[in-house]
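Okay, structure first, notes after.
Of the protein chains in this complex, all but one are displayed in their positions.
Chain naming follows the written order as A, B and C, and within any one chain the residues start at number 1.
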Amino acid sequence: MIYFRSDYSQGAHPDVLQALIDTNLEHADGYALDSHSEHAAQMIKDLIGRQDCEVYMMVGGTPSNIITITAALRSYEAVVAPKSAHICTHECGGVEAAGHKIMYYDAEDGKLTPEHIEAAWDEFEDDHTVIPKMASISHTTELGTIYTKAELEALSRCCKEHDMYLYMDGARLGTALTCEDSDLTIKDIAQLVDAFYIGGTKNGALLGEAVIIFNKAISDHYRWVIKQHCGMLAKGRLIGVQFEALLKGGEDSIYFQMAAHSNAMAKMLREGIEKAGYGFLGNSHTNQIFPILPAAKVKELEENFFFYEWAPEKDGMIPIRLVTSWGTTEDDVKAFLDALHK
Amino acid sequence: MIYFRSDYSQGAHPDVLQALIDTNLEHADGYALDSHSEHAAQMIKDLIGRQDCEVYMMVGGTPSNIITITAALRSYEAVVAPKSAHICTHECGGVEAAGHKIMYYDAEDGKLTPEHIEAAWDEFEDDHTVIPKMASISHTTELGTIYTKAELEALSRCCKEHDMYLYMDGARLGTALTCEDSDLTIKDIAQLVDAFYIGGTKNGALLGEAVIIFNKAISDHYRWVIKQHCGMLAKGRLIGVQFEALLKGGEDSIYFQMAAHSNAMAKMLREGIEKAGYGFLGNSHTNQIFPILPAAKVKELEENFFFYEWAPEKDGMIPIRLVTSWGTTEDDVKAFLDALHK
Amino acid sequence: MIYFRSDYSQGAHPDVLQALIDTNLEHADGYALDSHSEHAAQMIKDLIGRQDCEVYMMVGGTPSNIITITAALRSYEAVVAPKSAHICTHECGGVEAAGHKIMYYDAEDGKLTPEHIEAAWDEFEDDHTVIPKMASISHTTELGTIYTKAELEALSRCCKEHDMYLYMDGARLGTALTCEDSDLTIKDIAQLVDAFYIGGTKNGALLGEAVIIFNKAISDHYRWVIKQHCGMLAKGRLIGVQFEALLKGGEDSIYFQMAAHSNAMAKMLREGIEKAGYGFLGNSHTNQIFPILPAAKVKELEENFFFYEWAPEKDGMIPIRLVTSWGTTEDDVKAFLDALHK
Partner (left out) sequence: MIYFRSDYSQGAHPDVLQALIDTNLEHADGYALDSHSEHAAQMIKDLIGRQDCEVYMMVGGTPSNIITITAALRSYEAVVAPKSAHICTHECGGVEAAGHKIMYYDAEDGKLTPEHIEAAWDEFEDDHTVIPKMASISHTTELGTIYTKAELEALSRCCKEHDMYLYMDGARLGTALTCEDSDLTIKDIAQLVDAFYIGGTKNGALLGEAVIIFNKAISDHYRWVIKQHCGMLAKGRLIGVQFEALLKGGEDSIYFQMAAHSNAMAKMLREGIEKAGYGFLGNSHTNQIFPILPAAKVKELEENFFFYEWAPEKDGMIPIRLVTSWGTTEDDVKAFLDALHK
């Protein structure tokens, strides 16, 4: 079976694994207060071009989202997000379980706009209504789309006007930044948001994301919130060691190489599927694509390939999701396209 | 100034007040464990035609909603509601603060349908998604509309098919039941929902609502949830005494007389405004109506009448909300219509 | 049956009821944003000798406690209290349900001391431990004892040293202040705490307490927290109207007269019971006393008097709680003492 189901089906990139092997017998302080985690944090500060921030080694993406939102908001404050956002759909109500309302809006391409934020404020009245205090976006979005620099600037401006925080879920930040359409750099992001994270799990780490916070109102006592919300890893150095390996070389590091490779593999798939005459849900140029294929063909492909059916069959066609990763090979792609053409 | 701002701007109906005066010096057990509360509960069971339920004297509408939802749901279960629902808009995120997601859907007339419930289930996947476990409706809705018997039966059926609870917020149950369009009785409701409440605050009580629960999975330890969520009144007998007065005479009680009067006053207003050539937002036949008037006229009316502007000015017109109550007089209505025609 | 079970078994003092009758048909804005509530707030500011505070009309004591704690604390901050505190024992875990740890300590007379606060700080280590941020005391305590001025000053100083809030639950503030042992005035309290409340429910109101907050870090968005935690009364003016009646005349108002009367009735009881040769649990000089009586006598008294057995029988004796109130008469007391002597 060939996997196009997710970008986290394998273990770690060999360099990342090697770093874990090399440091395995070192003794270190727990809870990400070790020298590797500190070093990784410094590498990240250098990479993003800002020293005035706090960097936290986090155990996963959902914890990064829920904990950052919890650290930022008081109980009567809400977060604004597209309805397709991970925090809305696939975190099992974790944000609400932590006590916060998500004001969500339909966004066909998965991207939040200033209009959505204004709509949230239109709903605000007085002490009977929650206060929209944070906008949460994903880059890439859950639909594989990316924000342009102009779009992110507009969101940033809108948030500032409303005294709101802007937060970016970067579970797939690598493929967003290395997408051929991208005009947004990680340094730009660091200037425009109050907090974001660099996702490791979906780009070659065993586990781990690095949350970066510029706004002291969010980073204040952040580690207490991590601990309380199940997000603190005893052997926190594991995440530091992995980010050292992932980001060694900065913009030339395997982190960006793996992401670019994922995008390239997705592009090969996309072009092959287009050539075969099929259309797509949305217009993703990153490592998730959503071709719409004949139901019979989908069933046939499922014999040799793992992927998700993304929506129910309609008029004989089924949209599926194909995800590529650092471990996807050209042979994997060719096998799929061959099977598609058969 | 004449009030059309809300149906809770005055104190209690004189009969209700008299009952409080008459019982004022009695000693009673606290926390609604007194004989008046018990008697009121029995009157309610007789009124709704079911003895197999629990009745709770509650301090207000928002507590009734939040506490019932909390008592019913586990942390991973969600409530489905129209976006205009009070729990979604005017409870300051209280349901989410209690840990539960509201899956909300646009509904122009404020009414939930089985299609909304199916949409919620379409979003369900697995242990990454919340489980829609309760549907919450308001009768009347926040827009003054009411459910027909067929509509409530369809919702009830749909909920049963999905093993969900059906809950009705009855803050304005009186005007819903006495609306000339209504084909739904309180006995019907008692057969079709898992829980609902009879609102007192907006129909002649000083404060207080009576929550009625048929489903033991919701009533189990309900009083613990009341206490914990700030909803238990030390002198709980106050609510019992008021409901005794409100419901004395059953279907001929002042509860239904006041509601019918409110509707009649709203009808006079509605017909007068229609005659003056103005249209309305929605199609309410209960005690909240939403005429759309010229902005200049609105400003002029505001000098002598209290009411809310319901939405921003558009094309020179402003939708306003007029609410009538048991204390609204024909003179109040005539004064408004005279001013409108001037 | 004669009631010594609680100080909230009857309705309202006649003057309070009359005020509700007099204002019943007035129209007013909802949610305690009416002129009566504003006037009552001003009367309170004058009474306590501080204008630089916010006053909130609250629906009850448990909501006042839970909402003030919630408004004051972030999720990783804890409240320090005696184990016998109402928030620890009789609010059904409401503080914890709102997400906050209570660090509780044994205190035989129910009084918190600076030593307890220091003990809480001894437990503090780092981001794995909660931060003690508020000390919560009750005046009178749940055991009927009161704080001296020196004790409250010491607590206030200790809290300031640790950057903590000092909060006083004043459910029985009236009897505390009018206790013959008291050297503490309401003006003193207003200088020494960050927030406290003047209890109405247990001193002649139908319902309602007035929370007074001096610290802007607590009052910030307090009304949002009220709404969200089920504490906002639609007809909020009810509480304002009652406090106007309760506090009319300031220090000579019925509020203090009723409390002094309650204490006097308790003193009569206490002296009579002492004369009969029985001892007491604790040393309360306010309106709750805890005589220890022979089990057989207790059972005999229960035929004509309502009161709580406070602890299980031990060596043939049972401690009971007797509570007096504004409605307790000398005849009630004499009847009890006669029955005791019989």
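By definition in this document, a residue touches a chain if its C-beta (ideal position, glycine included) is under 8 Å from a C-beta of that chain, and two chains touch if they have at least 3 such contacts.
Everything numeric here is computed off the predicted structure, so don't read it as measured data.
Note that the undisplayed chain, when the full complex is considered, contacts A, B, C.
From the options C:G30, C:G99 or C:G272, the residue with contact to the chain not on display is C:G99. Although one chain is not drawn, the whole complex shows that of A:K101, A:H116, A:H229 or A:K297 it is A:H229 that touches it.
Here the missing chain is touched by one residue of C:T23, C:S75, C:T113 or C:T324, and it is C:S75.
In the complete complex, the hidden chain is touched by one of C:Q18, C:Q42, C:T89 or C:T148, namely C:T89.
In the complete assembly, the contact with the undisplayed chain comes from B:T70, out of B:T70, B:T113 or B:T201. Interface residues of subunit A facing the missing partner chain: 1, 3, 5-6, 8-12, 14, 17, 20-21, 23-30, 59-63, 66-67, 91-94, 97, 201-202, 206-207, 224, 227-235, 238, 306, 327. Contacts to the hidden chain, counted on subunit C, fall at residues 75-76, 78, 89-93, 96-102, 123, 125, 127-130. Summarising the interface, subunit B meets the missing chain with residues 31, 70, 74-76, 99, 127-128, 130-131, 221, 223-228.
Everything that follows uses one rule, which is that only the chains that are shown with their structure count from here on.
Shared residue numbers account for over half of those found at the interface formed by subunit A and subunit B, and the copies are therefore classed as meeting with the same residues.
Distance between subunit B and subunit C, defined via averaged C-alpha coordinates, is recorded as 33 Å. Across the assembly, subunit C contributes 224, 227-228 as residues in contact with two or more other chains.
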